[in-house]
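Pasting a structure below so you can have a look.
One protein chain omitted, others in place.
So, chain A:
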Amino acid sequence: MGKQSRSKEEGGNMTKKKTTNTPHKQLPPPESDSDSDSASEYHDEDEEFSEDDGSEDFESLRHSETEDSASSGDEEGIVDEGMPSDHSSDEEEESETSQQQQLDEGVEESDSSDDEVHDRNTVGYVVPLKWYENEKHIGYDIKGRKIKKKEKDDKLQSFLARTDDSKTLRISDEYNDEEVELTKGETKFIRRLLKGKAPHPDFDPYAPSVDFFKWDGAKHPLSNAPEPKRRFIPSNWDKKMVVRIVRAIRKGLYHFEEPKKEPPVRPLWVDESSSTEKSRHLANIPAPKLKLPGHEESYNPSLEYIPTQEEIDAYQSMYEEDRPKYIPKRFPSMRSIPAYENAVKELFERCLDLLMCPRKWNNRIDIKPESLKPKLPSKKDLKPYPMTCYLEYRGHTDAVMSVSVDASGQWIASGSRDGTVRIWEVETGRCLRVWEVDEAVKCVAWNPVRELPVLAVSVEQDILILNTGFGNEEEQERAKELLLVKAPISLDDSGNTASIVSWLHDDKHGGIRLRHFKTVSSIEWHRKGDYLSAVMPAGESRAILIHQVSKKQSQRIPFKLHGLPVSSVFHPTRSIFFISTKKNVRVYDLVKQKLIKKLETGLREVSSIAVHPAGDNVIVGSREGKLCWFDMDLSSQPYRTLKCHPKDITSLAFHRSYPIFASGSDDCTAYVFHGMVYSDLNQNPLIVPLQILRGHRSSNGRGVLDCKFHPRQPWLFTAGADSVIKLYCH
C-alpha cells in the first residue's frame, strides 16, 4: 500500500516536473529556441500577468534565482524521499508556478523583445541594411527564401493608423521590415531612460552595500594564509600533560577534590571543671546590655504615651541630641504594623558600639540622695540664735548702708544713702536723733568704749566723729574735750602739696571732720576706742590710714599694699591688723611692723571680712556668694568654704559672746551659722548653718547691706536696701 502511494506521488511529481523543469532550461531565454510551444504557453500566461503588475523588481529576480537552485534541490529530495503528501506537493507546484511567472516577466523585460520568432531576417547585424536599399527584399529567412519588402504606406495612411490606435506606441523595425507595437512596460522603460533614471523603477542605485564575506575583525577581507600545522597535528604538550596526569593517577598522587564538609557541631563546655581556673588574660569587660523597651515602644501604647502634634513639632526646634529618638506611634491592630525601617541600622550601631566603644568598669552608686547630706546636730541644742523678725526700724527714705550697735546695746546708729544718720532705741524702735549730713553715708561705727559715746560716720571723702550726747555728764565732758579741734591739722605727704587728710572742726554737728583726699569706703575702731582705721580703695599706696583721735593724728600704715584694699579690721585682743584686698587677706603685726600671714582665699572678689572674738578664726565673704572660714593656726588655705548665697555677700558679723555668726547678702537673706571654736586645739571648729532670715525686699538689685549682732543678746540687726532695719530675735 505504501509502495503504491509512493508510485502515485512519483507520478504526480513527474507531471509537475514537466511544467517546472522547463523554465529552468529557459532561464536564458534568448539562446534557447527549442521547446517553442511550451515557451509560447508561458508567454501567454505572462501577458496576462504583465498587465496588472507590469513591473516586478530585480530583487525578486535575484531571489527567484537563488530560490531556484534551492527548490530544485528540494525537489530532488522530495523525489527521493517521497514523503510529502499530494496536497503539499500541489501547493508547492503553485508556488513554483508563481515563481516561474515572476521569472518569465523578468526575462522578458530584460530582453525587451516582443516574440520568440524575432529576427525573420537572417542576414545578421553585420551586414549593413543599406546594401539592400535597392533590392526588393531585405534579406533571407531561415530557409533561405527572400524576405520581400513591404509596401510602403504613404504618410497619410501611416498618420491615420497612428491616430487610430494612439494608445499604443508603434515603431518600425527596419531590419525585419515590420511595425512593432510597444507594450506599456516598454514605454515606461523608455520614458525613464529618457529622464536619465534607471530603467526599472524599483532599482535603488544607492542601496547600502552588503559584503559577501564576514570581516570578523580581519584587516583584509580574506586571508589566503595557509592553514597552520597545529590545526591538524595533535598537541605535544597536551600529550605530555596527559602522560603526567596518568602517571600521577597511577602513583596515586592525583586525587580529586571533594566538596568540603562542615564538621558536625560538637558539644563544647563538656567538662566545666577544667575551665574554672582563671585565664591568664585580662578580664573581659562585658558590654552593657541594651535598654529594655518601655511602654512607649509598644505597638499599641496607652494614649497618654503618644505625643500630640504640637509636641512633635516642638521636637524640631530642639537640639538634635535632646530630640527624642523614638516617637511613639499607635497601630490599631497587629496586622497593620509595618516593618521597622531602622532595624538593620540599629543593629549596625550596636555592632559598632561593641567594637569601638571603650569599656570601663564603673562603680554604680546605689545610694539615696538624702544619705549624701551630712548629719547636722539638731538645731535645738544650738539655741539661742536669731530666728524671727521682731522689730523694724523705719524712717530712712533710701537704702540703709550701715548699722552699728552701741557698746551698751541700747542704741543703734544707722547711716543711709538719703544723707541722714539716725540713732534708734533698740527695744522700742524709736528714732532718737537724726543728723543731716547731706551726702550718702557709707559707714557708721560706734566707739567700742562704753564711756565714750562717740560715733564715726563716713560720708564720701569725710569722716565725721560725732558726739551722740548719751551718757552722764562726766562722759559728755570727756567726749566734748576729745572732739575739740582747735586749729586745722593736716597730714602732708612729703613733697606733696595736696594733703592726704586734714582734721577740721565741724561746726554744723559739733564734732570732728576728717577730710580725706579720696572716698572712704569703710571705717573700723580699734577696741580701745582711740584708733580709727579708714580705707580708701582708690588711694593706692595711701589707701589705709589710721587716725588717733586723742592726739588728732593720722598715719599711713607702713606696709606695701598688694592689690586693691577692701576693708581692714583690728584684731580683737592683740595688736594685729587684717587688711583684705580683693584676692587675699594679709595679717600684719602692728608692733613689729611686719607681715605675719597671708590668707589665700581662692575667691574671685572679697567683699567683707570678720574676725572671731578669740582672734584665731577669720571669715571672709565674697562677691560670688561664697564664705571662707580660715583657721589661722591651721593653714593659709580656708578650712571650709561654704557656698550659701546666690548673690554677693555684703557683710559678715561674729557675735561677741555666742558662738554664732551671720552673713548678709544681696539676695535679701541673711544666714545665721553656728560657729563653735573649741579651746582644744586638736578639735576643728564646728560650723552648722542654722537659719535663713528673710524679710527684706530687693531694691535696685541689692538686698541686705549690713548686719550686726547685739553685743550681749543673740539678736541680729540687718540693714536693707529697702530702707528698713530689722531686728531678728531668738
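Observations on the model:
Keep in mind that, in the parts below, a contact is a pair of C-beta atoms (placed from the backbone, for glycine too) under 8 Å apart; a residue touches a chain by one contact, two chains touch by 3 or more; residues count from 1.
Here is the rule we go by: contacts and distances are computed from a predicted model.
Missing from the rendering is one chain, named in UniProt as "Pescadillo homolog" (options: "Superoxide dismutase", "Methyltransferase small domain-containing protein", "Pescadillo homolog" or "Farnesyl-diphosphate farnesyltransferase").
When the missing chain is restored to the complex, the residue among A:L194, A:V210 or A:V265 that touches it is A:V265. Residue A:K360 is the one among A:K214, A:K360 or A:K560 that touches the chain missing from this view. Screening A:L156, A:V210, A:I233 or A:L292 for touch with the missing chain picks out A:L292.
The residue from A:L194, A:A343 or A:V591 that touches the chain not shown here is A:A343. In the full complex, chain A touches the hidden chain at residues 257, 260, 263-269, 272, 275, 279, 281-282, 284-287, 289-290, 292-295, 297-308, 329, 331-335, 337-348, 350-352, 354-360, 365, 369, 372-374, 376, 389, 391-392, 394-395, 429-431, 641-644, 671, 687-692, 694-695.
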